[in-house]
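The other protein chains are all here in position, but one chain of the complex has been omitted.
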Amino acid sequence: MLYSPAIVAEAVVNGLMTGAVYALVALGLTLVYGVLHIINFAHGALLTAAMFAVWVLHSAFGLDPYLAILPLAPLFFGLGYAVQRFVIGPASHGDDGNILLVTLGLSILIENALLAGFRSDTRTIATDYGFQVVEAGPLLLSMPRLIGFAAAVAVTVLLWLTLSRTDTGRAIRAVAKEKLGASLVGINVGHVYAVTFGLGCACLAVAACLLMPTFYVNPRVGNAFVLVAFTIVVLGGMGSIPGALIGGLFIGVVESLCGLYLGDSLGQIGIFLIFILVLLVRPTGLFGAKA
Amino acid sequence: MTGRALMPILVAALLIGAIPLFVSANTVLNFLVFTLIIALAAQGWNILGGYGGQFSFGHAAFFGTGAYAAAILQSRFGINAWAAFAIGIAAGAAIGWIIGYLSFRSGLRGSYFALVTLAFAEVFRILANASAITGGAAGLLVKLDVRPENFQFASRAVFVWIALALVVAVLVLTAWIERSRFGAQLVAVRENEGAAKALGVDTLKVKLTAIALSAGVTAAAGALYVQYFLYIDANIAYGTWISVEALLAPIIGGAGTVLGPLVGAVTLHGLGEITKTLAGRVPGIDLVAFGALLIVAVAFAPDGIIGLARRLRARIGGGGGA
Partner (left out) sequence: MSLLAVSRITKRFGGLVAVNDASLVVEQGSITGLIGPNGAGKTTLFAVISGFEAPSEGQIRFDGRDITALPTHVRAKEGIARTFQIVQPFAGLSVAENIAVGAHLRHARRDDALALARDVARRVGLGAELDKSAASLTVAGRKRLELARALATGPKLLLLDEVLAGLNPSEIRDIVPVIRAIRDEGVTILMIEHVMQAVMNLCERVYVLAQGRIIAEGEPRQVCEDQAVIEAYLGKGAAARLSARAGGAHG
């Protein structure tokens, strides 16, 4: 099967734009992994919750999805902080297997609470700009997806700057490198863990706001993202922020091209095969060096 | 094996096996069959996860393989249902061995192993949803032809007993594992893989044996599901739900114990029914309870219900001494 270069180019560009939002979802996951060394299985469910929050704010108060970033990012930061500080931390007694199970439990709980509350209907948000397009040479680009792309890249850079330039960022990096040493110099490790988890959730809230103008939400929607996000994190190197961005863009393109050549139902298989291959062959990731 | 080890198994079997003699309501029997199928899948998980410490988040890969193998062999190739059932188990075990070989050879453990099993199950789900032989998204029906030689029975009670027989067989298998060299080595791998190696344990072989057994048992649950419901599709066979069920029951009941998965499955689904009755059929409400229970169990009852019972008995029994 051969497509004209224009169609392939469009698939690549679309893939890049989807990939940027994937990267944002993965960013939260990789940040939490890099610092707490835990795999947060509740990540997908928390994303779903954020998407529902965007939907609720829009349908109840008419709040524009992009403006919803303002209340939702801090709200989800607080939520994430509390969940890590008061649920995951105490319940798992510091054991890796337990953390896996606790976050899995959280994911089941959140997903089904949303199912109970909103039923399984799929919901979308209609905006004036939902179908606006921008012409870029021969390509037609969807306006909201372009915004999503730009915002996702901006948030990644912002997060990276936060980690490298601020005191909080330095504390987070210190804890990530050497937990015991950090606590000895007076850093409150439990607090830093919770802040990191909160930042991860805030990334999710932003991703949800960027997604909703072009995407839909139902209680299971997070599942589709969570495995993709895991793939990106593994690909980009667990804990690596630039890795998450590059991995996200790459996976977006792979998915888009697989969809073009294999059809939608098989499209995602390329992602999982990459995921399995990377895990089996090079679990440190393609771009990450540290174990 | 000593009588003391087999006694609780016998008691559990008699208790459950007697129910169809007194109750004929379809809802009760349906509940029993379904719960026993889950218990069986969970017993499979328990061998690898409970005794071996390798937490799989993708036991659906084995459940689905057992289910599809049994269904496809019958409906597409006209193979006898009982033979198809046996082949389904073997196919599940083989898939387990292959996934295990790939993952364990690469040294995957902990979260990485959980992730890779999850991804394998998801690949199977997408493939089954898209290929012709599995009936694609429409799923696959097994022809209704109620005869014992077809593994189809008019009475639901018979299914209860068959499911129970399988569960009991695996209970006995698990009790044997606990008392065997293989079991001792498997637990050693769970507790400390490096130390196990130093003591001459071929850790790769032990883990591969465990995952093949584990997958075979869970595949039996899948094949039994097909015989009972006579229908399978990709989201049932390879869906996340069964991976989660297979893991929840042992964790709640007591991972790494003989009776844990059965106790967990009965507790969870009993509780699920109660929640549904109380909350008035709100979708997902039973699973909300499951999720909360999982967190609570990890936080407060690391060895599940069986562990709690043991602690309680030790406190009562040891009251005079301590």
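Per-chain numbering from 1; labels A and B assigned in written order.
Just so we're on the same page, contacts are C-beta pairs under 8 Å (C-beta built on N, C-alpha and C of every residue); 3 or more make two chains touch, one makes a residue touch a chain.
Given the structure is predicted, the values throughout are model-derived calculations rather than measurements.
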(request) List the shown chains that the missing chain touches in the full complex. (result) B
(request) Determine which one of B:Ala25, B:Ala132, B:Ala154 or B:Ala198 touches the chain that has been left out. (result) B:Ala198
(message) Which parts of subunit B face the unshown chain closely enough to count as touching?
(response) 179-181, 184-185, 187-188, 190-192, 194-203
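By definition in this document, only the chains that are shown with their structure count from here on.
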(message) Using Cα averages as centroids, what's the distance between subunit A and subunit B in whole Å?
(response) 32
(message) Taking the touch rule as given, give the residues of subunit B at its contact with subunit A in the complex, in rising order.
(response) 53, 55, 57, 102-103, 106-108, 110-112, 114-116, 118-120, 122-123, 126-127, 129-130, 137, 240, 244, 247, 251, 279, 282-285, 287-288, 290-296, 298-299, 302
(request) Report the residues of subunit A in contact with subunit B in the complex, numbered from low to high. (result) 38-39, 41, 87, 90-93, 96-98, 100-102, 104-116, 119-120, 219, 223, 227, 230-231, 234, 263, 265-266, 268-269, 272-273, 275-276, 279-281, 283
